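Working notes, beginning with the structure itself.
One protein chain omitted, others in place.
A, B and C label the chains in the order they appear, each numbered from 1.
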Amino acid sequence: MAATDAPQTITLAKGLNQGLRAAMEADPKVIVIGEDVGKLGGVFRITDGLQKDFGERRVFDTPLGESGIIGTAVGLAVRGYRPVCEIQFDGFVFPAFDQIVSQLAKLHYRSQGKLRMPVVVRIPHGGGIGAVEHHSESPESYFAHTPGLKVVACANPVDAYWMIQQAIACDDPVIFFEPKRRYWDKAALDPAMAPPPLFTSRVLRPGMTATVVAYGPMVRTVLDAATVAEADDGHQLEVIDLRTLSPLDLAPVFDSVRRTGRLICVSEAPSEASLTAEVAARVSQECFYSLEAPVLRVTGYDTPYPPAKCEEDYLPDLDRVLDAVDRVLAF
Amino acid sequence: MAATDAPQTITLAKGLNQGLRAAMEADPKVIVIGEDVGKLGGVFRITDGLQKDFGERRVFDTPLGESGIIGTAVGLAVRGYRPVCEIQFDGFVFPAFDQIVSQLAKLHYRSQGKLRMPVVVRIPHGGGIGAVEHHSESPESYFAHTPGLKVVACANPVDAYWMIQQAIACDDPVIFFEPKRRYWDKAALDPAMAPPPLFTSRVLRPGMTATVVAYGPMVRTVLDAATVAEADDGHQLEVIDLRTLSPLDLAPVFDSVRRTGRLICVSEAPSEASLTAEVAARVSQECFYSLEAPVLRVTGYDTPYPPAKCEEDYLPDLDRVLDAVDRVLAF
Amino acid sequence: MDVDGPQTAQQVIAGLRATSEGADLVQLLTPEGQRVSHPQFDLQISPVEIQSLYRDMVLVRRADREADALQRQGQLGLWAPLLGQEAAQIGAGRAMAPQDMAFPSYREHGVAWCRGVDPTEVFGIFRGIDQGSWDPFSTGFQLYTIVIANQCLHATGYAMGQWLDGKIGDAEAGEATICFFGDGATSQGDVHEGFVWAAVYDAPVVFFCQNNQWAISAGLDRQTRVPLYRRSAGYGFPGIRVDGNDVLATLAVTRWALRECRTGNGPVLIEACTYRMGAHTTSDDPTRYRLATELEEWKLKDPIERVRVHLVREGLAKQEFFDGVAAEADELAARLRDYCTSMPVPDPERIFSKVYAEPSSYLEAQREEFLAYHASFTEAGRAPGGRH
Partner (left out) sequence: MDVDGPQTAQQVIAGLRATSEGADLVQLLTPEGQRVSHPQFDLQISPVEIQSLYRDMVLVRRADREADALQRQGQLGLWAPLLGQEAAQIGAGRAMAPQDMAFPSYREHGVAWCRGVDPTEVFGIFRGIDQGSWDPFSTGFQLYTIVIANQCLHATGYAMGQWLDGKIGDAEAGEATICFFGDGATSQGDVHEGFVWAAVYDAPVVFFCQNNQWAISAGLDRQTRVPLYRRSAGYGFPGIRVDGNDVLATLAVTRWALRECRTGNGPVLIEACTYRMGAHTTSDDPTRYRLATELEEWKLKDPIERVRVHLVREGLAKQEFFDGVAAEADELAARLRDYCTSMPVPDPERIFSKVYAEPSSYLEAQREEFLAYHASFTEAGRAPGGRH
C-alpha cells in the first residue's frame, strides 16, 4: 500500500519504512539493496514489504559482501540509478570502507561533476541492545572525516521519515545513521507538515543554563536529562540535535553558547579524534569570549565496545549528562 | 651488512632501513611483508637489501591485496611472529581497514590478553611529491579514533631509526606513519645515544610567543616557519612534535600553552573530526584559563586531495603557519 | 567451451539442488543408515568409535537445544543454533590432531566441544559477559569471529607460520590448520584472498565450508551459480564435496585433507553439504523466507538419526548405550542451566581491562575518572544509574 498522508503515530522504524516507500514512489530510479532486505525485510524490518510492493528489480538481496554492495552501487549510480544500500550493522561497514572513501566520496570530484553519486548508505548504529561484538559501534566520525561524503543521523520517528527521503533526493553520497535502539520509539507524524532542510541542526528544547548537543541515540538521553535537570534542580538546558554530522550546522550552537556560556557535547562514540572533538574545537574558537567554562564532552570511553553486560556503564546515560551539567556549572 | 654503531649522517629512509635491520637482528620473530618489499626493496627502497640479508622466509613479497596482508599478519602474530607490514601508499590502506579496525585492534581485548598483536603497519603518508590520486593521503585520524590501536608518526631521520625499532618491540599493534616527502631529509645519527620513549611528544624548539604543534611531514614546515618568525618578527615559537598520535602525549603541550597562552595546531589532513580537533578540544579544556586566544588549526582543506598541480596551495606551508601566528597574536 | 558456462535459471536451481546430492558428493553412511564405500575415502572405524561420534552429536545437540531454551528464558542475549550441523562439526572436529589449530566463525559449538571447550565458555559470549574466554592455544581452538570471513585470513596466516616454523612434512607429527566458514561467507573478499595467499604459500590450511544452504534469509543462489567446492580448482588446489550430515564421511574427508596439509600438499577446500535446521539466530524468523517442506525434507537426512539406525540395525550398540547417552545429555543440560543462571556479572572496570598489552597513559586517566565517578555514587549510597 502507498504511504498514507493522514497524521499517524509511528515508530522510528516505521518512519524509515514509510519514507523509503515514499521515495520509491516518487522516483523509479530509487532501488533498495543489501543483505536480507528482500523477503525478510531486513533484520530490523526497515524494508518490510518493499520487495513485495515494488518487485525484485527494485528491491533485492545481495550476496554477502559489503564491498560488493557499495562497489556495485557506485556502478549503478553511474548508470543513473539511486541505490539505497543497507549495511546490516555498524560493525559491518568496514569491508566497504575502501569503496566508500576512495570511490563513492571521490568520484564527483575526480570527474568534476560528470559523475554523480546519489547513493545512500543506511547504517543502524550505536549500542544499548545487549548485542554481541560488532553490533553496537558508532563509526560516524570516520565518515565525517572523509571529504566528499555527507553524513546525517536521525534521532526521532518524524525526522526518520523526512530525512531518509531528503537523503535519497540528495545528489551527493549520504551516509545515513539510524539509532537502532530507538527503532521502536513512537511519535506523531503529520506528512502534510513540511520538514526543515536536511543539512540543518535543530534546537529541540530552549534553555538558558547550559547548552547540550547530541545526535542519534543520545538525543533522547539528553532530553530526558534536561527534564530531570529542570525538575530536580531548576536548570534549563538548551538541547540541540545536530542531525547533520558533515557538514556540521553549528550556527545554532554558536548562538546558543553565546547565550548560555556553557556547552556539553554528548556522543556514544569513543572521544579521540571524534565529532565531539570537532564541535568542542569549533565552539571553543568561535565562542572564545562567551564561554564561561570549558566545553565538556560526555562520550563512550576509548576502548573497544565492551561485552553487553558492561554496556550500561560504557554508554553515556542520564546520570553522566547530569554529572557534566554539575561540573560545567561548578566552573 | 649489519646496522653500524658509528655516528653517521643518514636520510630518513635510511634511518628506517637501518632500524628495521636492527630490529630483525634483535628478534628472529620479526618478519617484513608487503607488496614489492623483497627484491625491489619497496617503491621507496625502505626495505632495500633486507631480503638479501635475512632471506625469503623473513622478508617476502605478498600477493596484491591489503586485507590479505593485514589479515595474514594477524594470523602470523597469533602464531608468535612480529610482522612488519608495508602498505605501499596511504591511499591503499583502506582495503585493509576492516581487518585493522575489527580484528587487529580488538583481538587483545576480545581475548583479554590471551592473544597479543605485535604487528606494525608502516604507511608512507602525506602529499607534496607531485603524485597522482591516492598517493598523498593523510589517514592518521581514522586510526587515532580506533581504540585498541597505537598510532605514531616520525618526522626526522633519528626518530625514524629509533621509533621503528620501538614500534616493533611494542606488544600492541602500531600504525606507523612515515612522512614520504621527507624520506630524503638528512640528519646525524648516533646509535649510541638512547632515544626517548616511543609514546612521548617532544619540544623541538623552545619559545615564549606562541606554541605550535605538528607531526610527521608538517614538523619541518613548522620549524622553518619558527626560524623565519624569529628572523623577521622576533617571534619565539615553541615547536612541539607530537610523535605519538594515539595515545596523545599532551602534557608538554599543556605546559607550553600555560606559558605562551597561544596554540596553533598544524596538519596536512582535512580538519573535520581530526586529530587537530582533538588537540584543540583538549587544550581548550585543560588550559581554559591560560589561553589568551582561541586555538587555531592550520590544516588541509575538507576536500579530496587535489590534482598535483594544486597541492602547493592545498598543503599548509610556511606562509599559512606565519599567517596563523599573526592571527593568534592579533587576538 | 567450459561446461560451467552460462546457465538458465532452471539449470541454476538444478545445480544448487545438486549441492546436497549427486555423484561428486562423498558419502559413507546413507540417510537410511546404510554403510556405503567410496573409492578414495574409505574409513576403518570400530563400533566404539562410531558410538563416541554418536555420543558427541547427541550431547552437542542437547547443549544447543538447552542454549536455545535459555535464550528464550532471558538467560542468554542471543544464540546461534548448530541444529542440523552436528555431523559436519563433530566429523571435522574429531578429525583434528591435538597439534592442529581451528579458526571458527560463530556457530562452531560442535567443533568447540571436540576441542575441549566447555559449552559454558561458549555461553559467555552469548550471555554478554565476555567475548571469548577459553584458551585458544591449549584448546587449539581460536576465538569466535563474527565479522564474516575475517578468520579465513587469520587461519591462512597462522598456517603460513606453521610452514615457516618447518612444522609440515610429516603426516603424523606435522601441523595443520582448519578454517570454518559458511556458504554466505564465500562471497566475501577475505575468503578469496585467503585462497590466493594459501595457494601461493602452500599453507597447510583446510578451508572447511559448512554449506547449510542459507545465509540468514539468502539462499545459496544469492551466492553462487555452481557448487562451492568447485571454487578451489581456479586457484590450483583441490576441492571436495562431502555429505555434511554424514559424520563418517566428514571425518574421513577432513582427516585426509588435514594429512594432505601436514605433508605439505595444502591447501584443501571442503564443502560440507548440510542444513541449518533452526533459525539463523534466536532473533531470526525463518518462516518469512523459507518453506516448512524444505525442513521436512532435510529431517529425513538427520545427521544423528542415521547413525542411531546404523548402530541398531548392525547391532553395534545395545539399548544400555543409548540410555546412557540420553542420561548424560540430561545431566549436561542440567549443568548448563545451573551454571548459566549462576554466571558472574563482570564488574564495570572490565570495560577498561586489557585494551592494550602495554598500558596507555590516556586510557589509564579515563579509567581513573571512571572509578572516581562510580565511587561518587557508591559513597552517596547509590549504584551508578541509581540516581535516576
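Please note the rule applied: a residue touches a chain if its C-beta (ideal position, glycine included) is under 8 Å from a C-beta of that chain, and two chains touch if they have at least 3 such contacts.
All values derive from a computational prediction rather than experimental measurement.
Shown chains touched by the undisplayed chain in the intact complex: A, B, C. For the options C:V36, C:A173, C:A233 or C:L291, the residue in contact with the chain missing from this view is C:A233. One of C:A69, C:L83, C:A171 or C:V200 touches the chain omitted from the figure, and that residue is C:V200. Contact with the omitted chain, checked across A:G41, A:G91, A:G127 or A:G148, is made by A:G148. Listed for subunit A, the residues touching the missing chain in the whole complex are 31, 57, 62-63, 65, 67-68, 70-81, 95, 98-99, 102-103, 107-116, 118, 147-148, 150, 170-172, 199, 246-249. Of the residues in subunit B, those that touch the hidden partner chain are 35-36, 38-41, 43, 61-65, 67-68, 91-92, 94-95, 130-134, 228, 272, 301-304, 306-310, 312-314, 317-320, 322-323. Taking the complete complex into account, residues 1-2, 4-7, 12, 15, 40, 186-193, 196, 199-200, 202, 221-226, 230-239, 260, 264-266 of subunit C touch the chain not shown.
We adopt the following convention: only the chains that are shown with their structure count from here on.
For subunit C, the chain whose average C-alpha position is most distant is B.
Relative to the centroid of every protein C-alpha atom shown, the closest chain centre, again from C-alpha atoms, is found for A.
As a whole-number value, the distance joining the C-alpha centres of subunit A and subunit B reads 31 Å. Centroids built from CA atoms put subunit C at 35 Å from subunit A.
Separation between the centroids of subunit B and subunit C, computed from CA atoms only, is 41 Å. Touching of two or more other chains is recorded for residues 130-131, 147, 189-190, 355, 362-363 of subunit C. Those residues of subunit A in touch with two or more other chains are numbered 91, 94-95, 133-134, 272, 301-304.
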